[in-house]
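Mind having a look at this structure? Questions to follow.
Every protein chain of the complex appears in place save one, which is left out.
Up next, subunit A:
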Amino acid sequence: MTASTESFTHSRAPRPSGGPAQAVRDSLVVAKRNLIRMVRIPEVVIFGLIQPIMFVVLFSYVFGGAIPVPGHPGNDPSVYREYLMAGIFAQTVTFATAGAGAGIADDMHKGLIDRFRSLPMSRGAVLTGRTLADLVQTALTMLVLIVVAVIVGWRIHDGFPRALAGIGLLLLLGYAFSWIGALIGLSVRTPEAATSGGLIWLFPLTFISNAFVPTSNMPAFLRHVADWNPFSATVQAARQLFGNPQGAASNAWPMQHPALASLLWSLLIIAVFRTLAVRKYRSATA
C-alpha cells in the first residue's frame, strides 16, 4: 500500500445522464451482476429445475390416466399429458417469484441494497436488473423443461410461430410475478422468509386454476375464481397457441380471449408491483 497519493485526488462521479438511457444501462449492469452470481451458484438453477421436472413426470404418470379432459372421451393418458404441460410451464415461470424475493432479501440482509442506494444510479435499476436476470434463468429452465416434455410425449400442433408466442406469454407472466417477488423481498426480514413468502400463495393460485384439472367440475364459486385467475388465462392461451387439448372453454371473458387477457394481466401486474416495489426500495432499510 505504497502507491502515490495521486489516486486520492478528488473528483465527483460523472453527472448522471438521468432518464431512460441511464435506467437501461444501470439495469443491465445489475443484471450482469446477478447472472454472474447465477453461474457461480449453479445449485440454485439446478434445484429450480428439479421440481418442475418432477411435476412433469409425477402428473403425467400418476394422475395421467385418472383425469379425463372434457371433449376427449376415454381415458387416454397422452391427452392429459398434452393438456398438463402448459399448466406445468406456467407454474414453473411463476416460481421466479421466490427467486427474485429471496435474492433481494439477501441483498438487503448483506447490505448490498445500502451500497446501491448510496450510489448515483437509477432508482429502479437494482430491481429491474434482478428481474431481468430472473427472466434469463426462467427462460433457461423453460428450455430444459420443454425438452423433458417432448420426451414424455408433448407436442406442438400449430407451428413454431404460435408456439413461440405461447412461450412469450408464459415468460411475460413469469417476469410479472418476479416483480411481486421483488416487493416481497423488500418487505421481509430474511431471505428464508422471502422464499416461503414467495411460494405459499402460489400453491392456491396455481391450483385454483385450469392448470392441472379442467375447471368444469369445480364448485361454481371456485370456477369463477379460476376463470378470472391471471394464471388460467396464460395457461389457456398457451394451450391454444400450442394446439393442445383445452378442456371445455368457459364463457368468462378471459377464457374466451385468453391471449389478450394474459397479456393484459401481466402488464397490469408489472405496472402495479413495479410501482410499489420501486417505492419500497427508495425507503428500504435493512
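Note that in this section contacts are C-beta pairs under 8 Å (C-beta built on N, C-alpha and C of every residue); 3 or more make two chains touch, one makes a residue touch a chain; residues count from 1.
In this section, contacts and distances are computed from a predicted model.
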Legend entry - Undisplayed chain, where the name is taken from the UniProt record, one of "ATP-binding cassette domain-containing protein", "4Fe-4S dicluster domain-containing protein", "Amino acid/amide ABC transporter membrane protein 2 (HAAT family)" or "Electron transfer flavoprotein subunit alpha/FixB family protein": "ATP-binding cassette domain-containing protein"
Legend entry - Omitted-chain contact residue, chosen from A:24, A:119 or A:164: A:119
Inset, instruction - Spell out, residue by residue, where the missing chain touches subunit A. - result: 1, 3, 5, 7-17, 22, 25-26, 29-30, 32-33, 36-37, 40-41, 110-112, 114-121, 125, 283, 285-286
